[in-house]
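Below: one structure, written as structure tokens.
A single protein chain has been removed from this complex, and every other one stays in its place.
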Amino acid sequence: MDLEDQGIIKKTVEEQDSISAVMVVLGSPDDKSAEMYAETVKNGDPTYAGPLAGVSLGLPVYHILEDEVKEHIDPEVYQQQVGMMEMVLDKESITRVVKKIREG
Amino acid sequence: MSFPVIKGVSYMLTHTPDLVRYGSKPTREFLTDPLLQKRINENLRSYVEAKNYPPHQVYIGNMKPEDLWQIEQPWFENLHEDASRFGPWGEIMPQDEFYGYLKIVDEFDLVFLTASFTEQVRSSLEKHRLFTADDNKRLGSGVEIGLLEEKISAGALPLYDRGSLIGCIQDGHDEDENLKAHILLENLSCKATGVLAMRNAFHLLQIDPASIDYAMNSGEEGVGDRYQRGAGNLAKAMAEMSGCINSSGSDIKAFCCGPVHTMVLAGSLVQSGIFENVVVIGGGCLAKLGMKMRGHLSNSMPILEDILAAFVVVIGPDDGINPQIRLDVIGKHDVGAGSSQQAIYESLVKKPLDKIGLTIPDIDKYSTELHNPEITEPAGSGNVPKNNYRMIGGLAVMQGQLPREELDQFEKIHGMPGYSPTQGHIPSALPYLGQACKSIMEGEISRTMFVGKGSLFLAKMTNMSDGISFIIEKNSKAKVIG
Partner (left out) sequence: MFKGKKVLCIGERDGVPGSAIAECIKTAGGEPVLQLTQCFV
């Protein structure tokens, strides 16, 4: 993940009153990038290059394509914002890898 | 109907492994990682490896994009043996000759090369078809290494060739951050590659540069000083060095979709009769060198972002032969259109096609952002063209224009593998323009849509992205040849 963005994420998390109220929702287009992002916000930067290297934020991380996310969202808005991408992206492999890291 | 035509294109690559260190990402990361330079050096490609790299051979026109599907990946391990440096649309220039042109296009004594390196470059360039007597004079005789070391210790940026010190570039101003050596190196690199692409175009198409009325640079380099950052008109500077004595110019800025915007504007200038012949230029982008090197290093791959790329398109009035730009069907992503991918592609693809009664599968080939996936995937940024084809195909399914079960085949039929160096604005649809024109002229296909997108949000002025598209098709008055 971009190093500057790691810094922004770290700062945003630190600014919140309670870390237990913080969650991450990803929109990555494939399993490889979803894995990298999920790993970074949960366990720290896997490339050990950025501000999140060795920083385990432990945030609950989801992908917008996961059914357990989708069911909480207004269906009309979801269709409008995500509908096409749900068909286009490899939903199964993306959601599998994010779920594995979240629960791992 | 009469529309402006694509008179021709040129595509230029320069292999600059020793400039990877001056890419934005490596420059920043050297500050915190003292071992990085060594790791980069160990993973740089030789010129022959860069020249024989199949995607580069596609870029200069020696192979068709679809040929890459027949070559097993990784392509950097399946090099094209004895590939040619030159192709129908341009060439792959080695680093020493590029440095020569960096010096040649420098009007302000910013670049210094050593005397011995200058002679080495001269002896290579003397054989080059684009090298002129004036270039020879501009190349000069070089300086002694002592003077170079003096300048470097006073703050000039050292230039290397295969690891050896061969020159430097100095600040253009003592205080102005916008005229520091590093920024001037970015701007001069863009100028040099743009000039080479322009000269290549005029040479290959046998066009008199004096016949060009207007030059439009579509790249992202911010040329300017502290009072007018990004003020621009690198186009006119490039036109000057390319013999376009009857041309003025301007720069069009629109992030990565600058080139597609510029094509539309250039076509409009020709269609309106304001100018007869207009060139659209995209110069090389130094800042992007080594941008995804972390991904390449962690996969023990060569650093594939070691290439400065450029292109030129020459647009003229309808000649009844060359493919036309359909200026009556431009797709654009309007402010009120919404930011979802669906909204973007409806604006760029569906709306213009609806206007002329065509469906998405009626377009033979879509040229989207043709980033080489071998560069982007190891860095976790996916296969950009593949995703784009899935989105266009997905939109066709949603519109009932394509059966759901044919979505997986959409890329193979209406798309192509990515092959462009990841140079920001360069991959944005136009790399395919040469092949599209050739295939249209030969009657293989009849129309292509070019779709560019830009990440405006990166400049922190808006959360919006942007996009624009145009269609070229067989000249309505043309007979099929070949």
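In order of appearance the chains are A and B, and numbering begins at 1 in each one.
Note that a contact is a pair of C-beta atoms (placed from the backbone, for glycine too) under 8 Å apart; a residue touches a chain by one contact, two chains touch by 3 or more.
Everything numeric here is computed off the predicted structure, so don't read it as measured data.
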Residue among B:N388, B:Q435 or B:T448 that touches the chain left out of view: B:N388
Of B:L19, B:V260, B:I281 or B:A379, the residue in touch with the unshown chain: B:A379
On chain B, residues whose C-beta touches the chain left out of the figure: 256, 291-292, 339-341, 369, 371, 376, 379-382, 384, 387-388, 422, 424, 427, 453, 455, 457-458, 463, 465
In chain A, positions touching the absent partner: 1-2, 5, 8-9, 12-13, 16, 21-30, 33, 37, 41, 59, 64-65, 68-69, 72-74, 77-78, 81-82, 85, 89
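The working rule: only the chains that are shown with their structure count from here on.
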Inter-chain centre distance, chain A versus chain B - centres from mean C-alpha coordinates, in Å: 32
Contact set on chain B toward chain A in their complex: 28-29, 33, 294, 298, 338, 340-343, 345, 377, 380-383, 387, 390-391, 393-395, 397-398, 407
Chain A residues within the chain B interface of the complex: 1, 3, 28-30, 32-33, 35-37, 47, 49, 80-85, 87-89
